[in-house]
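The complex appears here without one of its protein chains, the remainder shown in place.
Moving on to chain A:
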């Protein structure tokens, strides 16, 4: 044992000078921010495919009215686990992966500030999802109460696997919190000389603010699942009216976490779009300072709007008005951002390579999602839209064509830097056009289904919704298949392709482009001078 430890130390010492170790242990033991970034990104992509497969089951069942393929209980497990996997397994780890790869290169740091914790925060994640996904194969099945796990669905009426759900959420939370601490310490302490706060790339700024949001709300989520655990298994009555608790309180505590959480999943996107748009418009970003302040305002406002998810719980009118106005106020900083991106493109020398296509699609489609959010914010009409497919359409516009599109744009934009090869532009464009068309066929008609009254989270529906659901399902299958093109592009780009120069995009700005492509295993061991 002693010898092994000694050897590992010795290897690690050698690594420091000669690049990565060989074999699987490179990935298990790595403390290198680029390796860990890669692990996060692949993990996220695998989760994206698993969560996507569940979405395919959902859309296949909803292709026709009536019950064809799966039992209602299994359908509920699919919607629940799809949500959990996509939120905690696909979107959040993808952003953490991008943060790992990019933040040290963008601020001129040699690595993340806490490399060993970095390894740990990634490697607990696969176990969290192993626990969650394994519950699908257990007697009684996986969680079936929706990703929002409202009490008493998750307490009185939940399956035996609820404890596993709780522990997996605990582990995901720990991973996110450690990642967030790492990001903050890195940004605060490891900036290159001359890299002042107002020179930070916006991706770094948005991630810094996201990290504070994570630290503020992930512990509250941990508390919420703990209360569910003790209510279900240990006889407490946090949410049980019979014992003096209150099920509505669950929703307050959950959404106190839940609303900042949705900004956790979109703020880094804003940073990505703010990097891509100037590069392909060949103009500096319009209104840098206002972008920073807008991001901070969105983060602060996100703590004051949680009850807009609960307008129909019987709140007093003054509370409904307060949450309605605060929610609509968020449109102001978000509008500032959209305005700035459009102003950046205004009279720019624009070209439309794949990253730019995704960025432009993001701006248009995310704004549609923002508008449907404004409609939902209006209390009186929310009573009609609440828990219908209109809500499903809204949050998929902001999460799929918002967060996911920005992540794909980021992947195309930085792939040459990561792999040293240019990706196949033709395949990339094919992926974009297949995705952008199918995603709208998939999600746009859901607005009409919701306005017509189709409730969400149901395996069967009234026959008048049949035609639109069929169109939606076809869009869903097409969107799912289109993502395999993305997988092909990435693999092709890793294996070879045209040699990428240090700065493959003419208008790109930032320290990462001063490094050769592929970025060396250890970069900025002596910090660059930022003027």
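Keep this in mind: contacts are C-beta pairs under 8 Å (C-beta built on N, C-alpha and C of every residue); 3 or more make two chains touch, one makes a residue touch a chain; residues count from 1.
What we mean here is this: contacts and distances are computed from a predicted model.
There's a gap in the complex where one chain should be. From "Fe(3+) ions import ATP-binding protein FbpC", "RNA polymerase subunit sigma-70", "ABC transporter permease" or "Cytochrome c oxidase assembly protein CtaG", what does UniProt name that chain?
"Cytochrome c oxidase assembly protein CtaG"
Pick from A:29, A:136 or A:220: which residue touches the chain that isn't shown?
In the full complex, the listed residue that touches the missing chain is A:220.
Of the residues A:21, A:39, A:114 or A:172, I need the one that contacts the missing chain.
Considering all chains, including the one not shown, the answer is A:114.
For the chain left out of this view, which of A:23, A:316 or A:380 touches it?
A:316
Among A:195, A:285 or A:436, choose the residue that contacts the chain missing from this document, as touch is defined above.
A:195
In the complete complex, the non-displayed chain touches which residues of chain A?
With respect to the unshown chain, the touching residues of chain A are 109, 113-114, 177, 180-181, 184-185, 188-193, 195, 215-224, 227, 235, 238, 241-243, 246, 248-249, 252-253, 256-257, 314-316, 319, 527.
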